[in-house]
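Working notes for the structure below.
Missing here is one protein chain; the remaining ones are kept as they sit in the complex.
Showing chain A:
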Amino acid sequence: MDLSAISPTLLVASLMVAATPILLAALGELVVEKSGVLNLGVEGMMITGAICGFAVAVETGNPVVGFFAAALGGALLSMIFGVLTQFFLSNQVATGLALTLFGLGLSSLLGQGYVGIKPPSTPRLDLGPLSDLPFVGRVVFGHDWVVYLSLILCVAIWYFLRRTRAGLKLRAVGESHDAAHAMGLKVRAIRLAAIAFGGAMAGLGGAYLSLVRVPQWTEGMTAGAGWIALAIVVFASWRAGRVLVGAYLFGGVTVLQLNLQAAGVALPVEYLSMSPYLITIAVLVVMSARGTRRSLGAPADLGKQFHAVH
């Protein structure tokens, strides 16, 4: 075992890459949950985004088009959930779980012709001399555009929720849909828009896995990332800044355990592989034990059915 083989620079740089899919999906789910909707279909939307993005990038040879297609695919899939839960008032938990199962099945159907293909690469942004700085150059200025996009989106979502009127309306709908309705806010329309945004973000996250992080297509390649994204929203107490912390923490543990495996730590590999998930569970338990839904910051009407009486 040789821990000195683990380079801190590479560790930090690769944890950012490892965290980006989860960060994107979790930010989307944050907006969805802030509007009072619990969409458990993140995993399904992610993997659908992964194959849509992969297929389109391969066909067009352009990864940027691929990412757009992934967002579109995720959003379209999420609209199944949106229509079912908002118009037909189906149960959100059951519908979300079904969406995950459907997404997994649909993606393996779509992906049949794409196994073993290499996608067009998404290069690192060349920031000139900045990228040559020691440590900082590689960690801060040495990534592809999606990593930066995810960070910008994190700030943008924080600003949207905290500072804009549209964000205030979205939070109001999640806090009390009845009061929002009495005020004349369009509860369904706002929620549908949030669900579509969540789907698009999950799709982007999935495409980052298939186009950059892995990069190739395999069935079930999200491997629970969607569920981790859901957990991170709770971990973050529904705040955008903490979603970033949570995602990078999870990414860090994931990368660290890979490095430890490579360094030959005398622990069975299985324990190391399960460690990110165990740590996520432990953090969730600690967070939840600290207080009720309210003090955690959960939207008061999260997961509740809205039915306009008239």
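Simple rule for what comes next: contacts are C-beta pairs under 8 Å (C-beta built on N, C-alpha and C of every residue); 3 or more make two chains touch, one makes a residue touch a chain; residues count from 1.
Just so we're on the same page, contacts and distances are computed from a predicted model.
Asks: Since a chain is absent, check the UniProt entry for it and pick the matching name: "Dihydroorotase", "Peptide/nickel transport system permease protein", "Nucleoside ABC transporter ATP-binding protein" or "Cytochrome c biogenesis protein".
Replies: Its UniProt record gives the name "Nucleoside ABC transporter ATP-binding protein".
Asks: If I consider the whole complex, including the chain that's not displayed, which of A:Leu76, A:Val140 or A:Leu185 touches that chain?
Replies: A:Leu185
Asks: Out of A:Ala25, A:Leu104, A:Val139 or A:Ala172, which residue would touch the omitted chain in the full complex?
Replies: Answering carefully, the residue with contact to the hidden chain is A:Ala172.
Asks: Touching the hidden chain in the complete assembly: which of A:Ala5, A:Ala189 or A:Ala300 does that?
Replies: For the chain that is not drawn, the touching residue is A:Ala300.
Asks: Applying the definition given at the start, please give the residues of chain A touching the unseen chain.
Replies: 165, 168-169, 171-172, 175-176, 178-180, 182-185, 291-292, 294-295, 297, 299-300, 310
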